[in-house]
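The structure under discussion appears below in the form of structure tokens.
Of the protein chains in this complex, all but one are displayed in their positions.
Presenting chain A:
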Amino acid sequence: MQFGLSDEQEMIVSTVRSFVENEIYPHEAEVERTGQVPHALGEAIKQKVIDLGFYACNFPEEVGGAGLSHLDFTLVERELGRGSMALTHFFGRPQNILMACNSEQRDRYLLPAVRGERMDALAMTEPDAGSDVRGMKCQAQRDGGDWVINGSKHFISGAEHADFFIVFIATGVDETPKGPKKRITTFLVDRGTPGFEVREGYNSVSHKGYKNYILYFDNCRLPDAQVLGEVDGGFAVMNKWLYATRLTVAAFSVGRARRCFDYALNYAAERKQFGQPIGKFQGVGFQIADMITEIDAADWLTLAAAWRLDQDLPSNREIASAKLYASEALARVTDTTLQIFGGMGLMDDFPIERFWRDARVERIWDGTSEIQRHIISRDLLRPLGA
């Protein structure tokens, strides 16, 4: 066992931390107020990240990425978690799933995404299919040699910046002993494809400026060349590549919780009531103790899950535990920090109210806490026949 970071890892952490502090923090209040990231600012952040060689650092070197291990990349994500998600979006971590591109799709999607020339968004969720992905209604039907798509997707993040979309669409049904089961295929859809439209979504209290959109398909025609992976192979592609996003939520939550905790710690040491720092009251002091304990636990769960991925060990359950625990710990930490700040915690003079609002979505997206518990419990119980 060796729990320390290597010199390289220390430097990765301190570089990303300084980047977030110097290039992201100063713009956060404006993004929060206006609910958007000015185009020029997003592009400027992106260019700096490209120059630093951190853009698409989650991709292997042979396609132009930095070839970071899962552990190294998780450290990057953890530090990015400190900053506004609307802004760190431009730190550029395209979906790993693009590695499923065939040689012709590489030039159109994978390589330009890694170079920062084209941005992607991922669309799975529908109004009637959230946790139950297989319940999706958006479908593609064969017409000649093409596919004709009809249906919609909602809650699609980052769509306003996306040049193309990775979309999961039903391409048929199998009758199984357990009832009908949809077959799913992954498609690459360019913005501007006839019959495909991106519309404004809902207003979320979490992550102002990191907006969600609704995608509409109305007899949208796509050739086979737009299929990512195999026809009907959507679940295979998902299982092979989408674990990464859940680990990302865990890492984000740890980074954000540490930033929030620093506010709580300093406030508890400085704010005086009844003639002494409030941290001296056991009621507050013990909250500080519980918070740091939970944050450290979440950190180690997350790093250990990433380490397991690097060792090619089974890690589905461990990633689910990390996502579950870290996102729930973040919710408790932001709530407790707000409480320690008293009335000021609610005011937008401090970022605490924003941390508290942002934290709420982490327990919902990329698989709700309940779905993570489902994954963990099935992983343990299924082998026992229960």
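To be clear about the criterion, contacts are C-beta pairs under 8 Å (C-beta built on N, C-alpha and C of every residue); 3 or more make two chains touch, one makes a residue touch a chain; residues count from 1.
The definition used in the following text is that contacts and distances are computed from a predicted model.
Undergrad: Pick, from "Electron transfer flavoprotein subunit beta", "Protocatechuate 3,4-dioxygenase alpha subunit", "PTS system mannose-specific EIIBCA component" or "Molybdopterin-synthase adenylyltransferase", the protein name that UniProt gives for the chain of this complex that is not shown.
TA: "Electron transfer flavoprotein subunit beta"
Undergrad: For the chain left off this view, which of A:Phe54, A:Phe341 or A:Phe355 is in contact with it?
TA: Going through A:Phe54, A:Phe341 or A:Phe355 one by one, A:Phe54 is the residue touching the chain not shown.
Undergrad: Who touches the missing chain here, A:Ala66, A:Ala86 or A:Ile184?
TA: A:Ala66
Undergrad: Taking the full complex into account, what residues of chain A touch the chain not shown?
TA: Considering the whole complex, chain A reaches the absent chain at 7-8, 10-12, 14-15, 18-19, 51-54, 57, 66.
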